[in-house]
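Here is the structure we will look at, set down as structure tokens.
With one protein chain removed, the remaining protein chains of the complex are shown where they sit.
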Amino acid sequence: MAAYLAHYLVMAAIYTILALSLNLLIGYAGIFSLAHAAIYGIGAYASALVALRLGLGFWGGLLIAALVGALAAALVAIPSLRTAGDYYLVASFGLQVVILTVFMNWTDLTNGHAGLPAIPRPVVFGWVIDTPFEYVALALALAVLTYAICYRLTSSPFGRVLQAIRDDEIAAAAMGKDVVRVKIVVAVLSSALGAVAGSLYAHYITYINPSSFTLHESIFIATLVILGGTERLAGPLVGAFLLLAIPEALKFLAIPDAVAAPVRQILYGALLVVFMFVRPEGILGRRRLAPVRAAAGPRP
Amino acid sequence: MRTVWTAIVALILAGAACLAAADSAPIKIGAILPLTGSGASYGVWMKGGAEIAAEEINAAGGIAGRKLEIIFDDHAADASKAVNAMRRLVEVEKVPFTLTSYSAPTLAIQPIGAQHKVVMMNGGGQSDNLANKDYLYNNIPVVSNEVGVMADWLAHDKKLHSAVLITANDEAGRNSAKTFRDKYAAAGGRVVGEEQVTLDGTDFRAQLAKVKAAGGELLYISSYGRNVSIIADQARELGIAIPMAGTSWTLVPETFKAPGAEGMLVTKLPFDPELPFAKKFKAKYGVDAGFFAVQYYSGTKIFARAAEEAMKKNGGRLDGEGVKQAIESVKVFDTISGKLVFQPNHAAIMDIEAGVLRGGKVQVEKVIKAGH
Partner (left out) sequence: MDLLLQLLATGIVVGSLYALCTLGWGLIYGTTLHFHVAHGAVFTLAAYYAYVGQKLLRLPLAVAALAAIVLAAVSGLLIDRLLYQPLERRGAVRTTLFIASLGLLILVENTLAIVFTPDPLRMDIGLLQRSVRLGPVFLTHLHLLTVALAVAGYAALVLFLRRTRAGQAIRAVASAPEMARTVGIDLRRVHLLTYAIGSAISAPAGILIAMDVGAEPYRGTTFVLLASVGVIMGGIGSIPGAMLGGLFLGLVENLGVWKIPSEWQSALSFGVFLVFILVRPRGFFGRHVASAEL
């Protein structure tokens, strides 16, 4: 029982980092990316590879993952400078597919479908983090750190520029804000943090393969962000902890294994639909004023 | 004062009850199998075989008086799922032993088993990389044995000297293709092309078009599970007329039914459909038993034997290390298909049959004895 709880907490912490970092893009910069799982994967592979091939320790791996993630941010940022809205969405989807194909087929580097086993557990100041509870401490610490970084960013003057861009990019540009620079900074930070989550994941499960970083995973992370609420910093955190509790709760309902995964997905899908009706701003979103009734039919 | 005495007595009784319960608590082992997905047909065989074995063991009084309980998990050909299942088995259920299947999933869980001293018994995966791994035992030969026989037979008996390959893009498919290249070259054959496919794909026409253009006298299918029948049918559809070949893992029900697979050259590991076990399996599950059903039946029985040995030696205590030592010391196990000997590389060797798939059955043309 305690082992289950520890596992839940570690995964919730990892997904908190993922959701917080994705929300920098969605909630603060207005960039709806479906490629976050690819970034997550890049961090996981980078960290695992330096540990397995170069014998680098956990912190070295984490740092490398963050750096590689930051570089990969270019893949996310550059399309966002040329396209927006729906165009960007589709471009990010394309990016996700391309990166996943690389994971699958660049076998010399990633070992392809077979994945990378025997990833070592982290060693912190000589202490091997091997029991579930020790890992909980590490994971939560990194999640708190991520939250702190996001908080500093969003409550600074830079954060206000971000929100201005989210609300109205053209007006923000007209006011002289360097939109390009802001988007790049956000993309870099978002990707670095997402990659860090990947590193944490790789050293926890001690095995990674491409199937953990698919489009469905990207959609799942976006779901956490949307349902938690994009407007408040803590929204994604709430989204992660609550939504990850669902599969754990389901375990108590003796659902046959073969249908457990689809059942979970049905619940997530249903939650998305229901929320869009009753609380589109998410759990922690700021309640909107009652909408003006549209005159006749759909908006143009 | 009286309450203190009552408490102490209660505690002692409770402790005794716990000890007694532990002595008769069921022995739990794991089984990580392809229950859903492209390999679900294997899963039916594997799970059924293990279940029948457990039933028989329990009906005969269990293992040293304790009932055997198997915890089944599904990896659906995805090694990540296997790893998650293994973690649960090791950290939460604390099993001493687990059955496992498929190459990539087994390789992924092996370090975890080795670290936590949990014995893993693979009855289905065949990658050569499964040999010589700590705490992992394979009661099935690794693929180079079968592929060696296949390559030889194709080159010398069937006189087919050039081949084009279709390879599943996973550990097992790739390993088998590499071995085929080596063994076929040693037998004087030449590989003229190779295309990759996914296990769960449904349309291979682009790859098959390239296969057709590569020429070759034979198409070697280094893949397994559901996609084999699709590959065979689509190959014929595209006008590929050369013979196709595959090892025993291509022999799933879908392949037997596929019109395109008619005439396929196959090697198979021995399976006797007249075994009482096969009849029992058919009666219970309504499906014909197959080689893999026997494999997991045997794997479970091997555990039972090793566990009894271990408990005898360690005064009733059962753990993975004990099971491992028991397997190493017993080494030769009696199974319903004959004697099974674990080689020093932790794998088994078996007779191999070569033949042709006709009308839903394999017509055996040649038998190559184990150790050849």
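Each chain gets a letter, A and B, in the order it is written, and its residues are counted from 1.
Here is the rule we use: contacts are C-beta pairs under 8 Å (C-beta built on N, C-alpha and C of every residue); 3 or more make two chains touch, one makes a residue touch a chain.
Just so it is clear, the model here is predicted, and its values are computed rather than measured.
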| item | value |
| --- | --- |
| In the full complex, displayed partners of the excluded chain | A, B |
| From B:Lys94, B:Arg205, B:Lys312 or B:Lys331, residue that would touch the chain that is not displayed | B:Arg205 |
| Touch with the omitted chain, as defined above, among A:Ala3, A:Leu71 or A:Ala84 | A:Ala84 |
| Residue of B:Met1, B:Ala59 or B:Ala213 in touch with the missing chain, whole complex considered | B:Ala213 |
| Residue touching the undisplayed chain, where the options are A:Leu49, A:Leu138, A:Ile226 or A:Leu243 | A:Ile226 |
| Residues belonging to chain A that touch the chain removed from view | 32, 78-79, 82-91, 93-95, 97-98, 101-102, 104-105, 215-216, 219, 226, 259, 262-263, 265-266, 268-273, 275-277, 280, 291-294, 296-300 |
| Contact footprint on chain B, counting only the chain that is left out | 36-37, 40, 169, 195-196, 202-203, 205-207, 209-210, 212-213, 226, 230, 237-239 |
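One rule holds for everything that comes next: only the chains that are shown with their structure count from here on.
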| item | value |
| --- | --- |
| Rounded Å distance between chain A and chain B, as computed from the means of their C-alpha atoms | 37 |
| Chain A residues touching chain B - in the complex, by the definition given at the top | 3-4, 7, 104-105, 107, 112-115, 117-118, 132, 205-209, 211-212, 257-258 |
| Of all residues in chain B, those that touch chain A in their complex | 35-36, 72-74, 78-80, 83-84, 87, 91-92, 103-104, 107-112, 169-171, 174 |
